[in-house]
Structures are given as structure tokens and as C-alpha cells.
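Heads up, one of the protein chains got dropped from this complex, but the rest are sitting where they should.
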Amino acid sequence: MTDRPPRGNALSEGARQERRLGWLLCAPAVIVMLAVTAYPIGYAVYLSLQRYDLRFPGRAEFVGLDNYGAVLSSPFWWDAFWVTLFITGVSVAIELVLGMGLALVMHRTLFWRGTIRTAVLIPYGIVTVVAAFSWQYAWTPDLGYLAELLPEGDAPLTEQWPALWLIVLAEVWKTTPFMALLLLAGLALVPDETLKAAMVDGATAWQRFVRIMLPLMKPAILVALLFRTLDAFRIFDNIYILTAGAQDTGSVSILGYDNLFTALNLGIGSAISVLIFICVGIIAFTFVKLFGAAAPGAEVKR
Amino acid sequence: MAEIVLEGVSKRYPDGSLAVQGVDLDIADGEFVILVGPSGCGKSTTLNMIAGLEDITEGTLRIGGRVVNDLPPKERDVAMVFQSYALYPHMSVRENMGFPLRLAKVDKATIDAKVEEAARILDLTDFLDRKPSNLSGGQRQRVAMGRAIVRDPKAFLMDEPLSNLDAKLRVQMRTQISRLQRRLGTTTVYVTHDQTEAMTLGDRVVVMRQGVVQQVGSPAELYDHPRNLFVAGFIGSPAMNFLNATLEAGRLRTPIGEFPLPDAARQALERQKAPREVILGLRPEAFEDAALAADTGGPTITAGVDVLESLGSDAYVYFSAEGGPVSTAELEELATDSGARDTGAGGAQQVVARLNAATRAREGAPIELRVDMGKAHVFDPATGTNLTHPEKTGS
């Protein structure tokens, strides 16, 4: 890099044109993304430093970090935080195992390959709210087939722990296919010949899976985990429909929404928004640092 | 049809690296010229510059007497065949072949006639309505050729057009390309890394290394009179044997024996003030089984046969010379390129002799070989120059 020829003839006319065209083509996307995310998140930080109650908009005033203090010292935030972590951790763990199984089925099955993939895409594509209603009705006493399996008088969605597990179930059902598809892409990267070589070398099916497939799939697994973890942390739709956050089943997103639209407290709501943003940032950073998860598309080499 | 002239053509990339350096080349109308060299030698870049796919940093390029440096490919009227064939997957064979004519706004009837004609020549008539994905490798290659010939361009540019075919098909297509070119008489520039392809196809061969032309000449010239160590090592299969040699009173002392130099060579070396330490180059056929050859008075050596390969028509005998292998930058590069590096056959210097199939050589047994010093080459290890090249000996 240091012994470049002097500027001016360093770039041919073609290269300069290419560079200009590149900028020109990216500009609209960049402008939109900046205007709709970077600016508002800055604005959210500003709002979070205000006492701003929508019922009394005239009385907005700067209060510094008071809103953050209020949120972080409130049991509501911590309850929601642990609930979110629980849902995220448990559902992503189950999804990884189930998704791996599903990916293997999609990859290996002898027949109906197309049918299986089509079926699996339905949970992925279906509107979350629709699926959530289906689960809600399934577990509603006197209405649902699943509630009938339970002892008379049990209404699982009205108790904290059963409700949390049902939320996890709904989340797992909906998003396992996505996980499975990402893992399937990873499976396709494992060369058949390598597996045959391992078989000839005397590896059992389990050893082939653990010693050969998993290590080779590691990049795909990490990407899938990263995406799903961040996605699960933002869980909102399923909880909103299934319990609306009652019985301490609300996630941080539900808490933020309630503060904004039920309590109409823009200051506190914004503080929660910013805190969630920070949490997501920490999760992403941890993944990248701890596991070296490579972001998809991050390596654009030619 | 036209001649192509390159004068001092260079290519420098934005990062400052020099891919092609001062290429001077005069390609006559109708000539078949091969650019050959190991990967990264600049041959494809040169071809792309002729096509107009890459800018020329310095120098002049003329096609048919006209300077075309700044013309887009469209206005150069050249056709190109790519290594990947670059067939348009969404078009049928007919549409693929007719595409250049369609762009040139030729009327439909003429396009059809020309495509049919080209298809007939290339034996593609039955496949005209297929998509490229339904064709075999050889058929795709022919479609790529067809797309080039329908236009009747000033020149054909071919970028390793056969390297995606299997070995047998490659030999067949080689003959077909040669025949086609002769029939059409179109100036052709052909890039390959395969020296066999270069030797069998071209009227003239251009050997390149690290962006610089090493030697231009007919296949026979390159084989018999390589100008330097690189060309000598690159052309020919099995490759020329190289031995470290010490020059002493007109004799060469080498690990396999001592050889007197022919007069012409001795005088040339004296005139050029050759260094004492030189490299002796002997092609495999410079050796002959002394038991079978008439006594020409040439020197003989005795060697222990390591490996014998009988090909029916010839027999190759491998034996090792004492001392480490000859090592220069050129030979290192060739070894890396040919993969000899990866075979793990390091250590002693291997020598190959090509003998008459009637030889009674046996593995593990010694054999007496006669060496034809008239076919020997002596190189300067520092510059790689062939000190016994006819230009130097004056013969």
C-alpha cells in the first residue's frame, strides 16, 4: 500500500467511474436507512432524557438520566428482562436442536423432499399474529384441542410458568424452520466425500455428526444462533396475543410498548427503547467477540 | 481480417502492480499466435487488452492498421471465446450464436442463414433450439466457437478455450480448432498455459513470464533454440534436464560425467566470457542407449536406472545425479507452476533420458548412455541466458 504510484494516475478513469457509480447506486439505500434508523435512535436518546408525558405535553422538561434511574430501579424492568432472557435462551436452545433435526430431515430424506420443504416454509411465512391466535385458541379451555388434554379447569395461559412455556412453544414452532433453513445451507457445505471418508475410517454416525459435520457447519450455526438470539430478544407479537404480558410474562418490548401506549409516558418508554437497543448491541458484540461469528456478507472478496 | 500490432503495450493496475510490461508483437493477417506461460504471466491480461476489456496503460495497439487503444470492444470487431464459454443461459443455441449479429442490427434472414451455416460447420444443427444447460461440455465449447465465427470478425481471441474439457476431448477439439482456423484464415490469438497445446496449434508461440515476453518463435524454434532457461524449461515434455556444470578448458564437468563442448559452442562461450559455473541443459532425447546407437564418438556415461517407463514407442529412463538440484528463480517458478513442488520429489537431481523402445535397460541395473553434445545448451545461471543460442554462436 505504501509504494503506490503518486495520486492522479493511481486510478484509471475506469476505476474512478466505477467508484462513482458504486456510491451513486448505494446512496438511496444509505440515505433511507440513516434517516429512518440513525436519526430516530438519536431522537430516542434525546426523548429519554426528558420528562415527557403525552397527557401533559406542555410540561416536558430535561431530567438527565432520571428516566434510566427510574427504569433500572423498577422491578417491572427486571422482571421483563429476566422473562425475555428466559424466553430467548430456552427457545433458541430448543430451536437449535430441533432445527438441526429438521435440517437433517430436509437434507437426507429419501422422498417428499419438496413437500417437506414446502410444509416447513409455512410456519416461517405465516403471520405471527395468526399463529399466536391459533395457539391461544388451542390452549383456551372449552375451545381448544390442547386444553382438553389438560385436567378440567386448567387455563395454562393464566398462570405465569405455564404461560411462559407456551410462549416458548409458539416461538419455537414459528421460528424453527428459519433456523433449520440456515442450518441446511450449512449442511450443504459438508462434502459428501468427507463423510464417506470418515465412514471408511470407522466413525459411527454420531461421531461423524459431532466430529465432522458440526465443526464444518460452525460458521452457519453461529450465524443462525446470532440471528435467532437477537430476533428472540425482541419478542413481542406472540406475547401480545397470548397473554398481553399478564402474570409477569411481558418481555422488555412489551414493557416498552405499554409505557408508550398505555401509560403514554414517552420519556420512560424511550429510556426502555434505548436500554433494549444497548442489550441487543451487547448480545451482538458478545457473539462476534466470543465466537467470532462472521456476519453474512461481511466477506465480499473478489 | 487484419493484422494486430502491439507496440510497447503495458498494463499497470490501480494498486501499482505491473501485469504486462512493454509487449511488442506483430501478428500477421491470418496468423495463429499462441500466448503461453504459467498462471499470472500476463497472457490473459494481454488478450483482454486486445479485446478492449481492459484499459491499456501504455503503448499502442493497432488492429487492421487502426489505433484502437480507446475504442470499446464493440468497435474493435473482434470475437472472443472464453474459458467458461460464457454462453447466455437464458438464450437457445440459435439465439446465442445470433446475438452478435442481432446487436449489429443484421436483418433476421441473414442472421438465420449465417447461424445455420456456422452450425453446419460445427455440427450443431440438431442442437440449435436447445438451451446451453442441456448441452455437453464439448457442445458448449462448439457453441462458443460458433458465436465467434458467425460474425466473420477481424480476429478471434481465445482465452484457454479448451481447459474445461476432459483430456481426450481436448485433443479432438484442438485438431478441430486448428482445421477451422486454417479454413477461415482469420487472425487468431490464443491463450493457454498448456505448452503441448501451444506447440501443436500455433504458427508462432509467444512465451511470457511475469508480464514480459521471453521469446517469440515457431514451435520448432522454441524447442530447439530456447533463448533462456525459462523457455527451455517451460517448452517440452518431459522437461529439459538441467545440471550444474563447471567450465574447464572447453569441457563441462557435471555430476553425471564430463563432456567436451563442440567447437562452435566453445567459441561462443569464450567470446561471451562465460562464467566458470554454468548450467547444462540436455533434452531427454539427447541421450541414447549406447548399446543400440552407432558410435558417433560422443561422450558416454554410466547411470543406475531408478525407474523405467516403457511407452511402447519410447522408453523413459530416470536416474539421479549427485548433488542438489539446480536452483534458479526461473526454475523455481516453473516447478511451482507444474506442480513438481507438490510431489515431494525433492532431494537429488532427477535426470530423464528418452531411449529407443528396444533398450534393454532394467530398473536397478546400470546402463551406458551416449550423449549428443550437439543438442546441449549452456545457460548463464545469473541471467538465465542461453549462451549457446544460434544468435550467440553465429551459426
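Every chain is named by a letter (A and B) in the order it is written, and numbering of its residues begins at 1.
We adopt the following convention: a residue touches a chain if its C-beta (ideal position, glycine included) is under 8 Å from a C-beta of that chain, and two chains touch if they have at least 3 such contacts.
What we mean here is this: contacts and distances are computed from a predicted model.
Visitor: Match the chain absent from this complex view to the correct UniProt protein name in "Heme exporter protein A", "NADH dehydrogenase", "Carbohydrate ABC transporter permease" or "LmbE family protein".
Guide: "Carbohydrate ABC transporter permease"
Visitor: Among the chains you can see, which ones touch the chain that has been omitted?
Guide: A, B
Visitor: Of the listed residues B:G37, B:G52, B:P161 or B:P284, which contacts the missing chain in the full complex?
Guide: B:G52
Visitor: Where the complex has a chain not shown, which of A:S91, A:T128 or A:T249 is the residue touching it?
Guide: Of these options, the touching residue for the absent chain is A:T128.
Visitor: List every residue of subunit B that touches the chain not included in the displayed model.
Guide: Touching the missing chain: residues 51-53, 72-74, 78-80, 82-84, 86, 88-90, 99-100, 103-104, 147, 151, 157.
Visitor: On subunit A, where is the contact patch with the chain that was removed from view?
Guide: Residues of subunit A in contact with the hidden chain: 15, 18-23, 25-26, 28-30, 32-34, 36-37, 40-41, 43-44, 47, 102, 105, 109-112, 114-131, 133-135, 137-138, 142-145, 148, 173, 177-178, 181-182, 184-186, 188-189, 219-220, 223-224, 227, 230, 233-234, 236-237, 240-241, 252-253, 256-257, 260-261, 266, 269-270, 272-274, 276-277, 280, 284, 293-300, 302.
Operating definition for what follows: only the chains that are shown with their structure count from here on.
Visitor: Averaging only over C-alpha atoms, locate the centres of subunit A and subunit B and give their separation in whole Å.
Guide: For subunit A versus subunit B, the centre distance works out to 57 Å.
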